[in-house]
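Sharing a structure, written as structure tokens. Questions coming.
With one protein chain removed, the remaining protein chains of the complex are shown where they sit.
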């Protein structure tokens, strides 16, 4: 949980727009890559400093500047000057705990969303902030660390296949958002499998670990929901608000991402319902097992207590106990005991305890 | 649950509009059937290829092209070219995990919904995607596999009875949606019967299987809800958005389907409430049973423990135990024991434990 | 529960507008009664066929045609032709499982609602569909069976007292809806009394029947809510949508019915909260009782087990047990046993178990 | 609970606007008091009949006519004629089970709300209906019984201090509503104290009475919420709907009452959450206590059962039991028993049962 409001504390009290990196430092140094393309050509290179971005800003081609690593204040500040960005935008970029949102500044659009991945080793959801600036002719994207879900997008750009090279930077923005949302389905599938595993475990051999696992899954779903839910509104804003930077023919694609986001949210809700159901079944099965244990205890106690009582009676040392002296006394006691036992068993069977 | 986000993974990262079949392959080969009619004539045939659709596209009559099987990329691609469809529409058609929706493209309307059936053998809900394109004079529908709920519609078309032959392709669209929604009632009736069975089982002989059945039903209702809920909005859109392709006299029929959809959703909610109620009763009855078991145990223990103690006392081997030598000792002990037993029984009866 | 989607199955697949009676046949034959009135005169008669309705349709007076029994397709069809009704309206009239609604067809208004009554014998809620057509100068109402809540309305019409004879057919519509909604309060009072009874039973002697009764009540409230909730929207539509057939001076009366409907819904919600509360108390009281049983068991076991052990010790047959030979041995054992018992009792009292 | 839909039954079926008193008769006779004032003078008197109201209706001063007791049909009817009120308004005034609401009739405004008080003796919430008519220059208010929360308002009027004498009848209406809402805080404080008491009782000595008290409080909160919730909308309507009878400078005061109402609702919701929390803690503490009881039982049984078994063994009467003849047999048995006991205790301590 500390992952979510981790280091807001560091920032509290500072002047708004002061650049402080909030979040874990996940990358060693900042890496700036640019892909610049139009329908005919594509250039791909790694930049050493923000200054090298200037030509891309002024060229009529579409340029995608991707920055891995958010911890270097100088880089972000320089970028802000170069592209004339609002200080609050820079602050939000450096703060990795933002809520997904879309903001329309007159000359550019600013989008924040979350890249998710499931860390199988630590068995927890990894949440990485991905922010994106849409300027005329330029897209600048920010990631917390190297490694992302955009390789297929890059591949399509390189091959020059598909619409991506023909349409503008707004289509590229769509392609990136689409890649992010598509990736959510992989995380969801992973969680879906774990719910199924849990349900099988529940039938096979539920134990306290099962409860831990249910609880863990429930928490991951809470965090997942928190990361995806606000994205719905952000993408809806992109599609509906008639922004200058987004062409009308792109909105149909944005509607598609919107549909996918809704589907992700729907599935998260379904999973939450299912995990609740699994918890109910777990609790009931614990209760049922206890019930069974109680029955065994009761049957044993109920059968042996009267028998032991009878044996106790004839263990008494009274001088005058006529039964003790008869030959039939001992077998008769056995008979009585067996009869009592049989009656009990019949009674319990009729009560459906056996 | 894997049924729901099964194979999104396959698609993640591909270019938007790339045609990949997502879903189980439920049909061996693609089957294309066409029904072409106006008020006087009706022609019904099976097409070998999409090319044969072209004349129907251009004729003034109403044509219903139905395609069973979504796995063949070539067929869908060809269709897209023939009818000039947006690539995202084709992608959605091939992806059997879509959420019900209605989309208005300038020249055509695209609708996705779910055909439900209850598989009695496997005792689970089957969900098949049904998508529908409404073009001027042509309806194209897509199903995952042969076999559907539209035979009564076909029969009415063949017999030339009713409004269906007199009105346009928008009325046909309505007739198909109406058939889909009407079929939901059959699935609901099935589920309703199972809830009733559960309630009877609950009174007769509840057991751990009852819990499994409740849980199973709960999950089916979650999935059912997920399949039907968004349809409400889709049909409401058809009715209200003043679409060019839908005549005003058809909207009154669409309002009727809309009402039915609301009724289905209402009933699903009612069923969810009822299943929750059944679960509550089940849990309480388990708890009550345990209570009863506890009472028996306590009564037996409480009656026999003092008795056994008394017998134990006179089983001691002290030299000096005056009672042992008396003649009345033994019957007196029996008397004490019986008195204790009676007092206990009276006490329990007053506590309403018996 | 089958009462609610009973026979939709019968209808699924038929052409829309096909007239099939859906619902239990509650009346033997269809009975048509008409009350025709203006400020001066009132005529009341029973019609033999729909044809006799024609004069009332064309007269300037207000006519109320009431039809008991929905099963006769011919009657409804004839009526449809006489008054030029939309086939979907006729279908809805014959289908007794409709959701309450209000529909504005250009020349008439169609309203569906539910008449409720509490069947004390079978101890269940009876739900009867009441539909109403408001045409210029004519009101046609449909009931499933003879017997209704409108006798006071008829009485007021006959006596010529009050506004009802002076105002138009829209006021009559209001009067009928008002009678239906007023009757809900009687059903609610009945349910309110049963909740009170339950609460008293809960204090006096709760048992498994109490749980059954709570569950039963909960279900009746689910169905009641389902029957009343959509009426809110329907009446709100009548009041707000500026319909031609409804005069402005009548809307203030409709606002009154609307307020009553809201009050009914409020009370249903309150009752649901209360029944939930009763269930909580029941479960807690079961749990408390079990707790008490456990305590008795534990006290008995805890007191007698050590005592029996001590008696057991001195029942052993070792040759060398010096205590056995002393005179004080036996009374000493009694002393020890009594001391142990007293210590236990003091301990339990301090733990507040006694 | 019968307090809420008590006597609707009496009314069902009557003509709308028929005057029937619905509710408990709380006052012996109807008492009419009038306060008539402008900035210079104030006259206060008790009227014998409604006829005496006429001069106040026609004077330019502000008059507040307060009527205690709703049971007298004649009085209300006369009042209706004198001030030309709609019959439905009169009906609502006499029916003490109305939902709070605000209705704008062209020439007057009609407001219903609830005066609450906490009856410490019967330990229940008393709900009294307060309705108010705002006519030009006249306010007529209706209470079920003498005694209200308006004495401070009257005092301010008499003293001529503050704004009340300078502003119009709309400000007086505000002052009355403000007094009603301010009084809710006193009821809330009372309930707040009882929640605190409950929490202390929960720690000190929870018992079945605690559960009764929680349940009781929960119900009072349900009724409280039902009484206050709709007032929000009513006051919001007064403030926002630009009514002719309300001056703009008064709306800022109405916004203040509105804020207070929201605060009351907020606090009720908070209290409901808190009572739920208290219930959870109660149930858990019952469960914990049972757990503790179980542990004691198990420890006792687990320690003494093996010991008693060993004693039983050496109580057997076999001829050939070599141990019995040894001198060390008896102390050895004691040793074994003590060792078993110690091992058990260590085991339980390690399991944290002790």
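A, B, C and D are the chain letters, set down in written order, and residue numbers restart from 1 in every chain.
Throughout what follows, contacts are C-beta pairs under 8 Å (C-beta built on N, C-alpha and C of every residue); 3 or more make two chains touch, one makes a residue touch a chain.
Only a predicted model underlies this, so the values are computations on that prediction, with no experimental measurement involved.
Asker: What shown chains does the left-out chain touch?
Answerer: Result: the unshown chain touches A, D.
Asker: Which is it among D:58, D:196 or D:325 that touches the chain not included here?
Answerer: Checking the options D:58, D:196 or D:325, the one contacting the hidden chain is D:196.
Asker: Kindly state which of the options D:46, D:123, D:241 or D:280 is in contact with the chain not pictured.
Answerer: Hidden-chain contact among the options goes to D:280.
Asker: Out of D:49, D:84, D:107 or D:151, which touches the unshown chain?
Answerer: That would be D:151, which touches the missing chain.
Asker: Decide which residue listed in A:77, A:103 or A:201 touches the omitted chain of the complex.
Answerer: A:103
Asker: Among A:30, A:211, A:252 or A:344, which residue is in contact with the omitted chain in the full complex?
Answerer: Answer from the full complex: A:211 touches the omitted chain.
Asker: Where does chain A touch the missing chain, residue by residue?
Answerer: On the side of chain A, residues 1-2, 4-6, 8-9, 11-18, 86, 88, 92, 97-99, 101, 103, 105, 205, 208, 211-212, 215, 218-219, 222-223, 226, 230, 279, 282-283, 286-287, 289-290, 293-294, 296-297, 300-301, 304-305, 307-308, 311-312, 314-317, 321, 323-327, 329-330, 333 touch the unshown chain.
Asker: At which residues does chain D meet the chain that is not included here?
Answerer: That gives, for chain D, the contact residues 149, 151-153, 156, 161-164, 174-175, 178-179, 182-183, 185-186, 188-189, 192-193, 195-196, 252-253, 255-256, 259, 262-263, 266-267, 270-271, 273-274, 277, 280-281, 284-285, 287-288, 290-291, 294-295, 297-298, 301-302, 305-306, 308-309, 312-313, 315-321, 352-353.
Convention: only the chains that are shown with their structure count from here on.
Asker: Quickly list, by label, the chains bordering both chain C and chain D.
Answerer: Both chain C and chain D are touched by no common chain, going by the contact rule given at the top.
Asker: Chain B-chain C contact: same residues or different, taking over half shared as same?
Answerer: Both copies, chain B as well as chain C, present different residues to each other, with under half of the numbers appearing on both sides.
Asker: When the CA atoms of chain A are placed over those of chain C, what is the turn angle between 0 and 180 degrees, to the nearest 5?
Answerer: That rotation is 145 degrees, given to the nearest 5.
Asker: Among the chains, which one keeps its Cα centre farthest from the Cα centre of chain B?
Answerer: Max centre-to-centre separation from chain B belongs to D.
Asker: Taking each chain's centre as the mean position of its Cα atoms, how many Å separate chain B from chain C?
Answerer: Taking the average C-alpha coordinate of chain B and of chain C, the gap between them is 26 Å.
Asker: Just how far, in Å, is the C-alpha centre of chain D from the one of chain B?
Answerer: Chain centres of chain B and chain D, defined by C-alpha means, are spaced 42 Å apart.
Asker: Touching two or more other chains, which residues of chain D qualify?
Answerer: In chain D, the residues touching two or more other chains are 315.
Asker: Which category does the touching pattern between chains fall into here: line, ring, star, complete, or other?
Answerer: Drawn as a graph, the chains make an open path, so a line.
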